[in-house]
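Left out: one protein chain. Kept in place: all the others.
Every chain is named by a letter (A and B) in the order it is written, and numbering of its residues begins at 1.
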Amino acid sequence: MGDIGFGSLGGILPELIIVLGGLLILVLDIAQADRQDSGRGYLAVSVLFLIVGLTGVLLQIGMEPYIVLSTTAIDPFATYLKLVIYTGMILVAIGGGSYMNRHATGRGEFWALFLFVTAAMSFAVSATNLLLLYLSIEFLSITSYILAGFLRTNKRSAEAGLKYFLYGSVAAAVMLYGMSLLYGATGSLDLGEIAQGLAANAEMAAIIPAATLLTLVGLGFKASLAPFYQWAPDVYDGAPTPITAYLSTASKAVGFAVMARVFVVALGAYRVEWAPILAGLSVLTMTVGNVIALRQTSVKRMLAYSSVAQAGYILMGLTAVVSSQQADLTVLGMNGLNGLLLYLFAYLFTNIGAFLVVLAVEDETGSTELDAYSNLVQRAPGMAWAMFIFLLSLAGIPLTGGFVGKFYVFGAAVQHQYFWLAGVGLVNAAIAAYYYLNVVRTMFFASDGEAATGRMAAPVAIQSVVLLCVLATIWIGLYPPRLLEWANSASRQLLALML
Amino acid sequence: MAIDYLPLLIVLIVAALFAAIALVVPALLGPHRANKQKLEPYESGIIPFSDARRRFPVKFYLVAMLFILFDIEVIFLYPWAGVLRDLRDNYSIWLALAPMGFFLFVLIVGLLYEWKKGALDWK
Partner (left out) sequence: MVPLNWYLVLAAFIFSCGLYAALARRNAIAALMGIELMLNAVNINLVAFWRYGEFVERLEGQVFALFVIAVAAAEVAVGLALIISVYRSRRTVNLDELDLLQG
């Protein structure tokens, strides 16, 4: 508990900047309380602060890992995930910001919350202490509840917010109960000290299954894993589309990151016992997500279920990590964790892009149903082709980012002798391809041409972000070495912490 | 260990017995002459005119929520006050003041925001 002082605060400067940005927006909003603001200024300020934060994180690449105030690790793993989070939030802000500005009341509030939620995610991936972990996850959750229900006059949005709140706070309370048991078993809140405490007195091992299962409920909820996924389709469907875009990518990445850190650092010694449970969750998640996605008629809801299914694939990476009998995981080329990290990065661009196309179509036609996409290629060729790329990437077709991610998590499962898991994953990927390609068929070859009236003009902001997402998806698919190197160093650093 | 709690058990039993006797004996022995005044909810009080579980206007909830938030945040001042002197003597006065200053700054921005947005106006 030695390092009390401001000396190491530089490490959390990006987060501090983001929080100050949020406060600044609130102050700006106070200053013009009487006027109805268009929100463009707030959008610009938010993007500016996010870019400054991203720059701060970029500067931390390659630094020696260190810990701020005994609670916040500045290490390659956290830095990698912060890149994912900040990039995602910038894309969502630019692409979806004007939609929110048009539909939301209280724009200052919205943008302040948007920055706060970024800071919360950023803290969550760095936290090495159960207290900070809980606080940042709750901070993330509470702001997300508000954002999901932000369009108060929209019944669906309000319902999504309330459902998210009820599921989320139950999951958080269950997770907290698990954390209190971990604290009781070891007398410490620090993840590293918990691992040492568990190793030191073996009679505490009895409490581990209960504590871990309860903690897993809360983290699995954030990552929308199978038994705790029910909120996800409803919230993703009902929330404003830009909010869905970040909930299904950045927020999910936080769930997986925290899960990886807790399992590897604090519970690494028990990993062999967890592998079957995680494998079961993974299979359940991808199967449930894919099977229900098959019979969706709304593209937004289909993407919501597909996002649940993708969580199942991502969990395969973590399963591979914990299943390994090998003592030193850092020497493996596919240790599972690097697959998880790669997947999250590729999935970020793909899914945000896909949801922005949904947003553009929703803006134009007022609908998210599949009918609204019929012959999209004639009305908006750019959007249709972009959606085509995103769907290919989600299905895991080679030369897209989604393929690289899938390749590494499936590869890791095979390398760790989890052949049946990889097999089930492949069957699932085939099922998923069916409903993804169904959308493609509607966009390109719909038989009834009656919907093809006039061209659809998507806003320039959405078009440019979608273009960026397409380029990034293809870039990751064609030339992953640089990203792979980052993911490798991040995963090795975390795995080296395993006791 | 458990024998230490025997007095507690005796007290509980005596209390229960006393309550039972006080209820049963008057009911058996006392005279029963009911009339209209005696049957009112509050004898010689104000006659109730409506159900007490009325609906409150929603603005009560708004003010109550804001009150709870600022009320609860004060609990962080309490442990801080406990270590303040220690921090000042062993480290520096800035280390003692600056974090709480930042915390209160965030709170004050929030307070100003709700004030200027009219959440405190009782319309």
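The rule is simple: a residue touches a chain if its C-beta (ideal position, glycine included) is under 8 Å from a C-beta of that chain, and two chains touch if they have at least 3 such contacts.
As the structure is a prediction and not an experimental result, all values here were calculated from the model.
**Student:** Hey, which of A:161, A:242, A:255 or A:336 is the one touching the hidden chain?
**Tutor:** In the full complex, the listed residue that touches the missing chain is A:161.
**Student:** For the chain not shown, which residue from A:80, A:99, A:114 or A:134 touches it across the whole complex?
**Tutor:** Touches the omitted chain: A:134.
**Student:** With the missing chain put back, one of A:44, A:173 or A:272 would touch it. Which one?
**Tutor:** If we include the chain that is not displayed, A:173 is the one touching it.
**Student:** Taking the full complex into account, what residues of chain A touch the chain not shown?
**Tutor:** 1, 130-131, 134-135, 138, 142, 145-146, 149, 152-153, 155-156, 158-163, 165-166, 169-170, 173-174, 176-177, 179-181, 183-184, 187-189, 233-234, 237-238, 296, 301
**Student:** Name every residue on chain B in touch with the hidden partner chain.
**Tutor:** 58, 61, 65-66, 68-69, 71-73, 75-76, 79
In this section, only the chains that are shown with their structure count from here on.
**Student:** Distance-wise, how many Å sit between the C-alpha centres of chain A and chain B, to the nearest whole number?
**Tutor:** From the centre of chain A to the centre of chain B is 40 Å.
**Student:** Write out the stretch or stretches of chain B touching chain A in their complex.
**Tutor:** Residues 87, 91, 95, 98, 105-106, 109-110, 112-113, 116-117.
**Student:** Tell me, which parts of chain A touch chain B in their complex?
**Tutor:** 4-6, 19, 23, 26-27, 29-30, 33
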